[in-house]
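Not every chain of the complex is shown here; the ones you see sit where they belong.
Labels run A and B following the written order; every chain starts at residue 1.
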Amino acid sequence: AGLTGCGTKGPTSSAPSAPSTNTMGLGAMNMGMAALNQPIKPMTEVRHGQNVTINMYTEERVVTIAPGVRWAAWTFDGTVPGPVIQLDQGDHVTLILHNIDPRMPHSIDLHAAQIAPSANYVDVLPGQSRVIRFVTEVPGVFMYHCATQPDLLHMEKGMYGEIMVNPAHTTPVIPQYHLVQSEFYSNWDALLNGSPTYVTFNGMADQYLDHPLTAKVGQPVQFAVVNAGPNEWSAFHIIGAIMSSVQPSGSVETVFHDLQTYSIAPGDGALITVTFQQPGTYKFLTHSFRDVEKGAVGEIVVTP
Amino acid sequence: AGLTGCGTKGPTSSAPSAPSTNTMGLGAMNMGMAALNQPIKPMTEVRHGQNVTINMYTEERVVTIAPGVRWAAWTFDGTVPGPVIQLDQGDHVTLILHNIDPRMPHSIDLHAAQIAPSANYVDVLPGQSRVIRFVTEVPGVFMYHCATQPDLLHMEKGMYGEIMVNPAHTTPVIPQYHLVQSEFYSNWDALLNGSPTYVTFNGMADQYLDHPLTAKVGQPVQFAVVNAGPNEWSAFHIIGAIMSSVQPSGSVETVFHDLQTYSIAPGDGALITVTFQQPGTYKFLTHSFRDVEKGAVGEIVVTP
């Protein structure tokens, strides 16, 4: 995946390599609803060999989290979740976080990095920028999120996403979908002590019932799933399929086989491989079914 | 387990092969409390080699979920949970679901199958039947449940059970108990946002305190556990024992060793092996202890 290439990419290049691009489709829906009149600043990624420079932007936006439900979000790059950051193992990454929110500080904590939080995951004031450097030593499916206090609130407002590190010396041949499960609450007390109002994949309840993912019979497909929480576990499950492999945190070394359901903690991720055996419509969801009622379900249309 | 046999079996033949038959004893208790005056239709299973034909029946019944507490259940075959479906890897299964509930549609979703939900896990109208065909490719301890909308409610009313697929080329030599953990709620709001009133093993709070399971010192025993939820995780634990092996989802390939407690997500299962070392009384429970107070605890009497 671009180990030797050199070029400039916009956010669409980090879209899933799966047949459909619906997994990141929420961003486009929000384009016309800028809060505070700031322009949308999408992430950019420039690669020279394994030197990668990423620009990301923290900004407030009004987004749609369920049909007809608008949400005053705090975002990375204008969407909830933020963009999928796609990297290769061994990349030397320079990430510049630009806080274009005129009102409050933000920051970024990347689970894929092994660097000092006190020097890197620190507040960036409105109008300022900060450079974070790290090497992607461990392949996996990781979460990133804002780490500004109160971090519980910055996360619940929408400041999280997936950062995927592909193993070195591999060419990804299996189509991948990127799914971020997360919760939205009605108020601070519910966030601290109650239950969520909406639970979503990629930031909008039930969106993949209207716009299903797609797959082919007999061809493996992978789900790179992050549970952004901020509070609840996911019991990730695909109706009609058995997971031929589950890689916790996307680990290359640790691989489980033949599972019906896999628990993903808040702040964790997993790489899940399935092969659908018949054409038809399938569903993915969390098998904690109260959260299905709140939006954490989508469809996959499988064709011959 | 019957790879070459040919015969007709009633539900007692799918009872645990462990020394006690208490694990499925709840059904008998409910025999005299038919709702809507329909006759109880128990599951039947007919095997010719590896061709298996199963008839199952969805029906409403009043069952007992705690001492003195009756529950207007929606059931598979008149009990909560439904019967344990015992199969061998490689079986060619024809399952005919008969909806003898005069009032509402039902359906069945079998985690052991790899088939199109849109063609198989669909509503069966009152008085109608539907044929589902699948091959048991993956051994394991799986959940089955009703998938009719709202599925959260159909599950919470009692429509779930365990379907176990034994690995090919093995003769089960270890006694097995089948345990299905599940929650019962007082109303829809509690089901969506609150906590359960009862949490049970095999559908009745504290039933195995009164009627313990049994085991022998020094002889391995297996617990084939399904957590039917519909919402909560189980922290399955056996007081006085350490799990010599845990097979998540009952997987043959993935086996963990020497665990004190194992998390089972809603919609998941596990095959857990322990060997008791002293005679006496032990307990199994979820170590999320508020659920112990609500009934999720039982005893095992171990004799020399």
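Note that in this section a residue touches a chain if its C-beta (ideal position, glycine included) is under 8 Å from a C-beta of that chain, and two chains touch if they have at least 3 such contacts.
Given the structure is predicted, the values throughout are model-derived calculations rather than measurements.
Every protein chain here is a copy of the same sequence, 2 of them drawn, and the whole complex in this file adds up to 3 copies.
Everything below uses one rule, namely that only the chains that are shown with their structure count from here on.
Its C-alpha atoms fitted onto subunit B, subunit A is found rotated by 120°, rounded in steps of 5. Here the spacing of subunit A and subunit B, counted between their Cα centres, is 35 Å.
Residues of subunit B touching subunit A in their complex: 109, 111-121, 137-140, 142-143, 147, 150-152, 155, 191-194, 229-233, 248-249, 251-254, 263, 265-269.
Per the touch definition, subunit A reaches subunit B in the complex via residues 194-195, 233, 235, 237, 239-242, 256-263, 276-283, 287-290, 292-294, 302.
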